[in-house]
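Apart from one protein chain that is not included, each protein chain of the complex appears where it belongs.
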Amino acid sequence: MSHNTFGHLFRVTTWGESHGPALGCVVDGCPPGLTFTQDEIQSFMDKRKPGQSRFVTQRREEDVVKVLSGVMLSEDGVTMTTTGTPISMLIENTDQRSKDYGEIARRYRPGHADYTYDLKYGIRDYRGGGRSSARETAARVAAGVIARKVVPGVTVRGVLTQIGKHKINRDNWDWAEVERNPFFCPDPAMVPVWEAYLDEIRKSGSSIGAVIEVVAENVPAGLGAPIYSKLDQDIASLLMSINAVKGVEIGEGFASAELSGEENADEMRMGNDGKPLFLSNHAGGILGGISTGQPIVARFAVKPTSSILTERQSIDVDGNHVEVRTKGRHDPCVGIRAAPIGEAMVACAIADHYLRDRGQTGKIR
Amino acid sequence: MSHNTFGHLFRVTTWGESHGPALGCVVDGCPPGLTFTQDEIQSFMDKRKPGQSRFVTQRREEDVVKVLSGVMLSEDGVTMTTTGTPISMLIENTDQRSKDYGEIARRYRPGHADYTYDLKYGIRDYRGGGRSSARETAARVAAGVIARKVVPGVTVRGVLTQIGKHKINRDNWDWAEVERNPFFCPDPAMVPVWEAYLDEIRKSGSSIGAVIEVVAENVPAGLGAPIYSKLDQDIASLLMSINAVKGVEIGEGFASAELSGEENADEMRMGNDGKPLFLSNHAGGILGGISTGQPIVARFAVKPTSSILTERQSIDVDGNHVEVRTKGRHDPCVGIRAAPIGEAMVACAIADHYLRDRGQTGKIR
Amino acid sequence: MSHNTFGHLFRVTTWGESHGPALGCVVDGCPPGLTFTQDEIQSFMDKRKPGQSRFVTQRREEDVVKVLSGVMLSEDGVTMTTTGTPISMLIENTDQRSKDYGEIARRYRPGHADYTYDLKYGIRDYRGGGRSSARETAARVAAGVIARKVVPGVTVRGVLTQIGKHKINRDNWDWAEVERNPFFCPDPAMVPVWEAYLDEIRKSGSSIGAVIEVVAENVPAGLGAPIYSKLDQDIASLLMSINAVKGVEIGEGFASAELSGEENADEMRMGNDGKPLFLSNHAGGILGGISTGQPIVARFAVKPTSSILTERQSIDVDGNHVEVRTKGRHDPCVGIRAAPIGEAMVACAIADHYLRDRGQTGKIR
Partner (left out) sequence: MSHNTFGHLFRVTTWGESHGPALGCVVDGCPPGLTFTQDEIQSFMDKRKPGQSRFVTQRREEDVVKVLSGVMLSEDGVTMTTTGTPISMLIENTDQRSKDYGEIARRYRPGHADYTYDLKYGIRDYRGGGRSSARETAARVAAGVIARKVVPGVTVRGVLTQIGKHKINRDNWDWAEVERNPFFCPDPAMVPVWEAYLDEIRKSGSSIGAVIEVVAENVPAGLGAPIYSKLDQDIASLLMSINAVKGVEIGEGFASAELSGEENADEMRMGNDGKPLFLSNHAGGILGGISTGQPIVARFAVKPTSSILTERQSIDVDGNHVEVRTKGRHDPCVGIRAAPIGEAMVACAIADHYLRDRGQTGKIR
C-alpha cells in the first residue's frame, strides 16, 4: 500500500488505522506566516466528530488535534503561526472496541474493502476496518483547516442535498439552516423528513446513501491548468478518494448531458464594477480546468455503508459460505459526516492550485 | 501551464495545439518486450478520427501516428517491440483552417476556455482552441493502445448510453451493435432515434451533451490502493481531464444515493471453479479502491460543445459587449468521439496500477 | 517550505524541529508481511544517538521510536508485522535547552542556514536550528530500518574514511573494527590519531569536516533506470539532502577524472558458478544507472559544523555588524553521526528501486 499523500505543492500525507493508538497527517508546503488557533481546528473537527447526534455512529472520540511541528506559539499562548516547515498533527484513538470485530476478522462484508484488502495484502487490520475506516478522514479535516488559511478570504461549505430518494428543494436553500440541524441540510422543510426517514433506517439496522454538495466562494479566478492538472480534475480525484464515494460532478454535472449548447452557455456581460460578469454558473466555476471567479460547485454521491444488521451472503477467508451481519457501531448514513470531509478536500485542492499559481513563499509574494 | 503528464509508473506526457504543425505524446514506463503494429494503432485512432460520419466535425485528419522511439522494428518490417525506453508518438496536423477563427481571437465564447486562458496566461492560441482543443485527445488514444498491451488479456470498451434526454434501454445491450453505428451505441433500437435527433441538432447549429460508459474486462483483482491512489480515484481523475467532462461515476454512481445497504451489497459465494464469485456488481468492479476482478464500469457526462451557431452574449478582450457565434467546423455532440478517449483513459489507469503491483521490468517478472 | 518527502514507491515524509515536542516520519509504500522489533529499530537509532561519546554533542536524547500505525503486533508482544499501510513513527524531544539559543535568534551564524531561512520564510525557529537541525535525521534512520527489510538479504554499512586531513589506510580495512570505536573507523591504526585530533578540535571549540563511505552488499542486479531515475542519481540526491553534505561520489568518483578508459574498465569473465563476474569495481556497483550486483559504493563529504566557539564576523536581522560565537552543545565533527544517516539514505534508495522493479505487493510477488 502506498501513496497516502495528495497534492503537488500543498501536500498532505495521512496515516493511521481505526483501532491503532492514533492517526494523523503531515501537511507539507504550507506557506509561513499563517495563523490559527487550537479552537479553530477543533470547530471543524467537531463537525465530523462521531456521536454528535443519534444519526451518526455512537463511537465517542474527542478528536483533539495535537500540533507537533511547523508552528511557533505566540506569547498569547493561543495563536500558532506557521513557519513553512511541515505541520504534523496527531489525533489519538480513545474509544476503540476491538472485540466488536472478532467475527469480521475472517469474514468478508459484502460491499466492503475486506475482501480486496485480503486479496491484495494478505494481511488486514480488521478492527474497525483498519486503514479503510472513515476514521482516516479526521486527518483530512484537520488538513483542511490549514488549507482554508492558505487562500485569503476563501469559504468552503458543504451540505447534503439528498438522502435516499429525498432531495432538497433548492428554492428553500438557506445557508443559516445548515448549522441548525444534524444533517447539514440547507432546506428547513426537508429536515423533519430526513429525521423520520433516518430514524427508520437506523432502527432497522439498515443504511442509505446520500449526495453532498460543496460550494467554494471567493476562489480567485485563474487557478488550475488546462490538461492534466485541471482544478476540477483534482477536486474530482480528492472527492473520489473519500470512503464510499461513487460519483462526482462539477456544476451541472450529469444533467449537462441533457442540455443544449444554448442552454449550457454561461453568458457574459461587463458588471457595473467594470469587471466581467457571468449571467449563470452551469460550469460550476471552472472552465477549461481553470477557475472563473464564480463559486465552485462540486457534488458527490456516497453509497450506503456496507456495515448493516441484515444478514447478507458472503464467504470467509477459507472460502466457506457464511452469512454476515455487522454489529459494531456504524453510521446509518455515512453521507452525513462526509459533508465536512468534502469541504476539506475541496479546500485542499484549491490551496494546492493557489500555491502553484502564486508561489510558495509568503514573504516574497 | 504545466503538468501535461499523468500516471505514476505508466506515465503519459502530451503536447501540441489544434493548429500547430503537430501534436503527440511520450509514453514512459512501458515494460520491454510488448509488441504491436502500426495498423493496430491506427485502428484505435480511426475510432476517434474526425470526419467519420456527418455527426462529427468535418475536419479531415488522417491521424497517422509516427512512432519515433522506444521500439525495435522486427525483420518483418511490421512488428514493433518495446524496449522499455520512452515511446514518442507524433501526429501531424494537416487540415487546419486558421482563418475560420479570426473572430474568436478577441472574443470569449460562453462556456469555453477562452476567457480563463486569457485570464491566466495573458496569451492564447485561439486557432481551433489551441491547447484546449479536443485534438489533444488524439495523443491519449495513441497512448491507450500501448496501455492495453501492458495488462495481458484486458479489454476496454466504451459506448454512449445517453444523448440529450434519449437514454438507451440496457436490456437491448449488444456489444456487436457498437461497431455498426456511428454513435458507439449498444442499443439497436436507439440508433435511429439518435440519428434523427442529431440531424436536427446539427442542422440548427446547436449542440447537445451525452453520457459515455466504459467497461474494462479481465482486469486482475488486487489493482489499486486504499487511500489516495484508489483505482477508481485515478480513473475519475483521468476521465475528468477529458475536455467538456462534468461528471464521473463508478458502478452505481449517483444512483447509489438512493440504495439501502441491503440493495447495494454485492453478495459473494464460491463459484463452481472454486473461486470467489460476486452475485452482482453495484460496486463497478472496485471495492475500497482495489479491483475485485469483476468488470470495471465507469461512466462520464460530457457537456454540449460551446461552439454553436446561435448568438450568445459575451464580452471581448477589451471588455466590450459582443454577440458570439462560432463558425468553424465542430462536433454537434462531442460526446460521440469521447467514447474512444474514455477507453484510453481507463486503459492507462489500469496499466499504471498493474505496473505498481507487478513491477516494471518485463524480464524479471 | 515543502517537499519533505522522498522516494517514488517507498516514500518517506519527515517532520519536526529540534526543539518542538517531537519529530518523526511516515513511511509509505512498505510492502505487507515484513517483520521487525522495537529492539531492532533502537539498535540503529543508538548509532546516531547524541551523547554516545565525548566526540559528539552532549545533548541527551533516548530517541525511542513509537510506531503508531501500519503494523500488527504479534501474540509474542514483540514482533511487528507490516500491513502495507503507512508506518508512522514518532520520537519525542526530551532534552531541549532553548535558552542556549537566545543570542542566535537575531544573529546569523556564518555558514549556517540562519540567514537563508530568514530570507526565504521571514520567520525562523532558531531554537537548535529548528527544522535545519540534524535532529531531523533521527527520523531518517528510523525509516532506514524499514527500508533494509524491504530488500531481502541486503546489508548497508557506513564508515568514516577521513577526518580533516587524516585519511584511513584502505589496506587496514576491517569491518569488525567499525563497531569497536566511536568513529565508525575501519582502520584500527587511525583510531588513536582521530581520537587525539578530535580532542584538540573539541577543546578549542572548533570543528572539522569528514568523508563517509557507505557500502551496500547483496543488492540485486538490475535495480535502477537509465536516465532520470538512475540508482546512483537517487543515492546522490539523498546523500546530498543530509545536512552539511557538500559532495557525493559513486565508485571511483572524482578520481575517475584521472583514469584512462583502460584503467577504468571493469572487465568481465564468467565465474565458476556460471554467473558473470566483474574483475574490479571502479563503477561502484552501478553502470548506466542500473545495479550490476556488485557492492554499491557511495562516498560523501561533510563540511565542519558552523556552530563554533570562535568569534566570526556576521550581521544580525537588522543589518548590524556583529561577532557570532555559538555556545549550545554541538558536534565537533558532524561527520561522525552522518555514517548511520548515510546508511539509511542508501537503504531507502535501494528499497525504492527494488519496489519499482518487483512491484509493491508482497503477497503477489
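Remarks
Think of it as A, B and C in the order they're written, each chain with its own count starting at 1.
The definition used in the following text is that contacts are C-beta pairs under 8 Å (C-beta built on N, C-alpha and C of every residue); 3 or more make two chains touch, one makes a residue touch a chain.
Fair warning: this is a prediction, and the values are worked out from it, not measured in the lab.
Among C:Gln58, C:Thr94 or C:Thr116, only C:Thr116 touches the chain left out of the display.
Among B:Thr5, B:Thr79, B:Thr155 or B:Thr310, only B:Thr5 touches the chain left out of the display.
For the chain left out of this panel, the touching residue among C:Asp28, C:Glu61 or C:Glu136 is C:Glu136.
Residue-wise, the contact with the chain that is not shown comes from C:Glu267, picked out of C:Asp39, C:Glu75 or C:Glu267. For subunit B, the residues touching the absent chain in the complete assembly are 1-5, 9-11, 13-17, 20-24, 26, 28-30, 32-33, 66, 68-70, 72, 81, 83-88, 90, 119-125, 130-131, 360-364. What subunit A contributes to its contact with the hidden chain is residues 8-9, 85, 222, 226, 355-361, 364-365.
In the full complex, subunit C makes contact with the omitted chain through residues 1-6, 8, 14, 108, 110-113, 115-117, 119-120, 131-132, 136, 162-165, 201, 206-211, 221-222, 224-230, 232-234, 236-237, 240-241, 243, 246-270, 274, 276, 279, 282-284, 287-292, 301-308, 310, 312-315, 319-321, 335, 356-357.
Everything below uses one rule, namely that only the chains that are shown with their structure count from here on.
Relative to subunit C, the chain whose mean Cα position lies farthest away is B. Spacing of subunit A relative to subunit C, judged by their CA centroids, is 38 angstrom. Between subunit A and subunit B, the centres computed from C-alpha atoms are 27 Å apart.
Once the centre of each chain is set as its mean CA position, subunit B and subunit C turn out to be 45 Å apart.
For subunit A, residues touching at least two other chains, in rising order: 1-5, 14, 120, 131.
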